[in-house]
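Here the complex is missing one protein chain, while the rest keep their positions.
In this document, chain identifiers A and B correspond to the written order of the chains, with residue numbering beginning at 1 in each.
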Amino acid sequence: MFEAHLEQASTLKKMIEAVKGLVNHVNINCNEQGMSIQAIDTSHVALVYLKLRTEGFALYNCEKSISLGISMDHLSKILKSAANNDTVIIRAEDEKDSLHIIFQPQDEKRVSTFELKLLDIDIPQLVIPVTEFTANVTIASGEFQRICRDLNALGENVSLSANKEGMRFSVDGETASGSVLLQPTDNVSDEESGANTVVQIKTPVEQSFPLRYMLSFAKATPISDIVTFEMADDIPLAVTYPIEGQGFVKYFLAPKIDGGSDDEGDEDEGDDEGDSMED
Amino acid sequence: MFEAHLEQASTLKKMIEAVKGLVNHVNINCNEQGMSIQAIDTSHVALVYLKLRTEGFALYNCEKSISLGISMDHLSKILKSAANNDTVIIRAEDEKDSLHIIFQPQDEKRVSTFELKLLDIDIPQLVIPVTEFTANVTIASGEFQRICRDLNALGENVSLSANKEGMRFSVDGETASGSVLLQPTDNVSDEESGANTVVQIKTPVEQSFPLRYMLSFAKATPISDIVTFEMADDIPLAVTYPIEGQGFVKYFLAPKIDGGSDDEGDEDEGDDEGDSMED
Partner (left out) sequence: MFEAHLEQASTLKKMIEAVKGLVNHVNINCNEQGMSIQAIDTSHVALVYLKLRTEGFALYNCEKSISLGISMDHLSKILKSAANNDTVIIRAEDEKDSLHIIFQPQDEKRVSTFELKLLDIDIPQLVIPVTEFTANVTIASGEFQRICRDLNALGENVSLSANKEGMRFSVDGETASGSVLLQPTDNVSDEESGANTVVQIKTPVEQSFPLRYMLSFAKATPISDIVTFEMADDIPLAVTYPIEGQGFVKYFLAPKIDGGSDDEGDEDEGDDEGDSMED
């Protein structure tokens, strides 16, 4: 039997929203390290990799690895019933085809119990390549979300340019072009570290991406005050939202190259390598 | 001539919204006891019974009984013009086919005057049966509204089960089932009485209803902090929102029986009997 208790339903809500924007049917993999999701969006351009370590749970009991096939839409509907501060209990009995989800508020006088049918989802285990990035930029996640929304009014593709000057997001549309430059802030400890732009550049990088994926990634904004962009020539961009001390949501997106886009063919076998991308 | 002054336009606004969700054309019956509305929804499954006693008015002058045929939609549009604290004056002259509605704010420098055409609505006077309920449960109205919204994501019908354990709302949907149990709170006087769940059970009852009617009833939530459910086997459920010291909005809904639903055929002639359901 698998059982996990999460003290804040809001954590689970935010995580599901961060995945739901890209893909609906996923396997939630539970093992002794924690829960994780890896999934490719239907157009095979973007990959989402979510990890919540056992430290993130008030109770975590996983005797043997288990894979839970779940529709993010259905799970999201159930999670709407949870107040942000409710404790969530997730329970899957061996050989059963359903997941039990229980919400318990602090005052105990209200108990909500749900049973969600599990799906048999045939997704090959993905490979998250070990790569060396040459540019690493951390900005405020809210700033990123706002830039995506603003530039989305002008065109379909956004260019990300990371260099010593900072991080520039540019769109070249039919009727107007626009760009937003975030300059590096003083790297000294700021009380509002989320408001800082921190830039580490070995080699400057400039790549172009479909803006709609960036908008999907930005749905993870509630998860973290900051977001990190890792880039290098000819390899997918990695966009990471850390879940403080507990895990992360990470997106990979292939850059547009000569009018085409490379897809999941970039990734080889070997799941363990993915760990190298954890922070 | 009929004339009534209501000190808070918000009271009238909330009442109309509570009726409008179920039925558009109604007769507002005015007599020396106050104003009342009785109407059946178009699918003949639910009944709404609203009463505002003369105590609820700052001035109430009704020389002879009068029935005002009104479209809730049209009246609702006019009420949008009223601020919540405006005094509302309603005036109907004998033998005229229109209703005068006046909104007066406290500061007197703005006067809004409306004239609404009255309709000739042929609705048989309904009968509200005298029944003995075996289960009586009072819960927070906001809790009821939230449960309806949450469970509505899962399926079309909701089962209400009232017993000593409390009140359970359950939905059994295609992809997931869910239930919310509200356990009885200590019956001692609580400062926030609206947050209590009070259960009085002679015989436990479990009945199933279309969820969309529950959602309609829940539109009366602004009227009262609490809502009372009265149930007994084989008779319609009564759902009551008290208007403090002034009246109530009450809904009746036939339970689903073997895939069918009994309709207004349950009610016989005899309007006076309805009074027995007042609290």
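The criterion applied here is as follows: a residue touches a chain if its C-beta (ideal position, glycine included) is under 8 Å from a C-beta of that chain, and two chains touch if they have at least 3 such contacts.
What you see is a predicted model, and the numbers here were worked out from it, not measured in a lab.
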Which of these touches the unseen chain: A:T42, A:S65, A:Q125 or A:S177? A:S177
Can you work out which residue in A:M1, A:L59 or A:A153 touches the chain that's missing from view? A:A153
Touching the hidden chain in the complete assembly: which of B:H74, B:R149 or B:K256 does that? B:H74
For chain A, which residues lie in contact with the unshown chain of the complex? 143, 149-151, 153-154, 175-183, 185, 197
If you put the missing chain back, which residues of chain B would it touch? 71, 74, 77-78, 80-81, 108-117
